[in-house]
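For this depiction, one protein chain was excluded, whereas all remaining protein chains were kept in their positions.
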Amino acid sequence: MNKFTSLLRKPITGTIIAILMGFLCAAVILACAGYNPIHALSAMLQGIFGRPKYMANIIVKATPIILTGCSVAFAYKMGLFNIGAEGQYIFGALAACLTGITVNLSPWLEIPLILLAGMAAGALYGALAGWLKAKFNIHEVISGIMLNWIAMYFSNFITGMEAFHKPNTSGTFPINVSGFTTFFPNWKATEEAAQFMKDNPFLGDILRTDFNAGIIIAIALVLLSSYILYKTSKGYQLRAVGSNRYAAEFAGIDVKKNIIETMMFAGLLAGASGALAIMGNNPHAVLEIAAFEGNGLNGLSVAFIANGSPIGCIFSGLLFGGLLYGGQSLQYVVGAPTEIVNIMVGTIVFFVALKDIIPVIADKMEHRAATKKLVDQKEGASS
Amino acid sequence: MEHNTKPVNAVEMNGIVKVFGNRPVLDQVNLEVEKGSVHAILGENGAGKSTLMNILYGLYQPDGGTIKINGQQVEMKNPSTAIATGIGMVHQHFMLVDVFTVAENIILGQETTKGGAFLDMDKAKQDVLALIEKYGLDVDPDAKIEDISVGMQQRVEILKALYRGADILILDEPTAVLTPQEIDELINIIHNLVNDGKTILIITHKLDEIKKSADKCTIIRRGQYIDTVSVKDVSQSDLADMMVGHQVNLKVAKTLMNPKHVIFEVDDLHARDVRGVEVLKGLSFKIRSGEIYGIAGIDGNGQKELLEAITNMIHVQGGTIKINGKEIQNTTTWNTITSGIASIHEDREKRGLIPDFSVEDNFVLETYMKNPFSIKGLMKQKAISDFAKKQVQEYDIRPNGCEKDLIRGLSGGNQQKVIIAREIANNPDLLIAMQPTRGLDVGAIENIHKTLLDQRDKGKAVLLISLELDEVMNVADTIGVIYDGKIVKEMPQDQATEHEIGLLMAGGSANE
Partner (left out) sequence: MLRKKLFKAAAAGLAAMVCLSGCAASQKKEGTYLVTMVTDTGGINDQSFNQSSWEGLESFNQKTGADVRYIESKQASDFTTNMDRACDAYSDLVWGIGFSLADSLINIASYNPDIHFAIVDQSFEDTPMNVTGVTFRAEESSFLAGYVAGMSTKTDRVGYIGAMKTFVNDQFEYGFLAGVQFAAQERGVPIQVDEQFTESYSDVAKAKAIANKMYSSGCDIIYHSVGGAGYGAIESAKENKKYIIGVDSDQSYLAPDNVLTSALKNVNVAVEELSTKAMNGEDIGGKTFDFGLSDNGVGLPKENKNMDPEVYQKTMEVQERIINGEIDPPSTEETYKAWLSENGIQ
């Protein structure tokens, strides 16, 4: 009994149950809509694990949301809700793209330079939201939403400028090839490469995708965030403010400064996410958009599923990327609308939100056992 | 049959069991209250007395046991059932609508209407006035709640219960917020109620009030029923022993102070509260090395703002705060700390602790960035653990070996010990303790008072701000009475009388 209830109490148990419940709900909805749920879900799993390139594509899809998720999680550790990750992502992508178009160095300099540009732009944009909060007490959710729209229109404006706009497209010029993080970008276009990919189906499969080095950078940044949070005195400060800002204030910690710094770092992560997307994914350019692409907003779900843990974001980002990508094969193969996938993601997030109920259930079970024991003892004593 | 030979008890609770989580908080507790008597429930904090009363009032469901009201078994599903069976409860925190008048608050939820929909305020006011008259509960039914004193608000709560037809009245820690004079008045009211046949239950841990007001007393210790005694047959220290389970020293053993130079000085301090109302109106005092300066007063006379001004949580509009001759007003909290001032906030959970941090991490809340706890910006967990372990030993923080546990799991007394240990580890020249024993049991209080005295004897200055007059009288060497943002009178402890301080606290003067 105790073993079981203590297993139930582990945070990861709740998350796994939430994910399973999400799949279950999706299955029920699929069945109601007249699709064979087993067929549908297997099509989805097939679309996730079926071929090496599918997994490569999922990693590609997961890379930006792991970082935006980490951005949200990091800010959340200090009690801030970084809904502005979307705008920071857009700014990061834009700055990275402009740098990549205008500067052409060797890849060893070009890639770090583009990444730095993206991180700096995201960090500044994040710090702006933090500054508004610290200085004028404007809630970061309100300012974040507004700044997201500003970022989107600003990005569209720059995209339309003659200097950057690629004629007869809806986007900018692509960045210089030296800034690509995909493997062997130049070689891939050659005959020799085509032959190689034919001869090596496994590697060829992966090489044909946008599989790129961004995931390594993303994981490194996540580990860095986790290190800062848990191993440095700065991280101690942030967590103290996040957990109880009143006590932190009373202990002499400058809360406002911490708000700005935290939003700055969260923005840096989201900006890095945008830069990696530009460097790693076709079309290596910023396109004019009518609605948010959702890389920042999906970060909220990723952070939430990860229970606010930066390292957890790596896994929940992969899960989320898998759902998004595998969901498309659900639609393609079975003909079910992609909305089903959105419902599934929604249910998972919903159950993750409810997962705190599981320790409560564990408490209830223990409570019942304890009461029974107590009553039994008394009865035993009196009889 | 039995009923004929023995008067029916107003309340009978038998074998009450209540479990929170897997922790039993009430284990087979019994309570019998005679009709028309004043019955006190005595116990330390966390003993389970409030839980017991909340069960009687239907706020909690018991996990075992039965409740009889006037001989009839009742299942208390919720407070509505309790009210219907004639039980009323006055909580420690009043539940009144500030902008409504006294009469409006009393009839709230029980409005008399005419024509089905329209409030009949005249009739309501008459009913309320009749109650006021009958029990000597002196309040103006047309006054707004926000304009009347805490003592009067309490009377409104009592009236509210009576208006709903309560025969059995539960008072939860009724004297915690009252001045000595108001306490006397409350005791009078209680007598009036009993004379009219009402039954009163008082939850308290103040022994002298039990002696003054109650007929019988039931003692609960750690969820266990201990005994029910006739108050007139026992002494205060007997009650204390039963409550704590061992011999306690009610008075702090204290040597005479040996004060030297002035360490801390507040001069003509002016400050506003969050609403922008001036609450410190030229407050001044001095504390010398080796002296405990106690500030006595009723809540809301500027104590909170005084602490916040010293710790630079708020800005002051005028005056100076000096520690060792250095002015610190209107700087930063960090400056206050580094200038040698350590403070214990009255709101332990909000201002003193990071509840989701471990005990050891809470120990370094002000020193985490200093060697050896962190070197070049990296935390050294080993050094923190070692330090915490030492402190846990030294201050006897329980459970032993709790360094890695979350601090929220500790009892209030042990949490407070962590805070005090942390603050004293800074080796401050001035230790400020605001309400340091609030919500703690007798054992913990004794411990904390000793620590304050130790600081004094080491030649440090101590500022004790407390709403408990007893505490100030017991611990302080010099007493300053705060009223309306000023220290109205200052006196050595041995020349102070409770009566005089009580009058000063309420805004009177000793000469009246």
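By letter and in written order, the chains are A and B; residue numbering begins at 1 in each of them.
The rule is simple: a residue touches a chain if its C-beta (ideal position, glycine included) is under 8 Å from a C-beta of that chain, and two chains touch if they have at least 3 such contacts.
All values derive from a computational prediction rather than experimental measurement.
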item: Visible chains in contact with the missing one; value: A
item: Contact with the hidden chain (one of A:224, A:333 or A:365); value: A:333
item: Missing-partner contacts on chain A, residue numbers; value: 3-4, 7, 38-39, 42-43, 45-47, 50-51, 53, 57, 60-61, 153, 156-157, 160, 165, 167-171, 189, 194, 197, 208-210, 277, 281-283, 287-291, 293-295, 324-325, 328-329, 331-333, 335, 338
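We take it that only the chains that are shown with their structure count from here on.
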item: Inter-centroid spacing, chain B versus chain A (mean Cα positions, whole Å); value: 47
item: Residues on chain B engaged by chain A in the complex (per definition of touch); value: 17, 19-24, 27-28, 63-64, 311, 313, 332-334, 336-338, 343, 345, 347, 350-357, 361, 364-366, 368-369, 373-374, 377-379
item: In the complex, chain A residues that touch chain B; value: 231-237, 239-240, 243-244, 246-254, 363, 366-367, 369-371, 374-375, 378
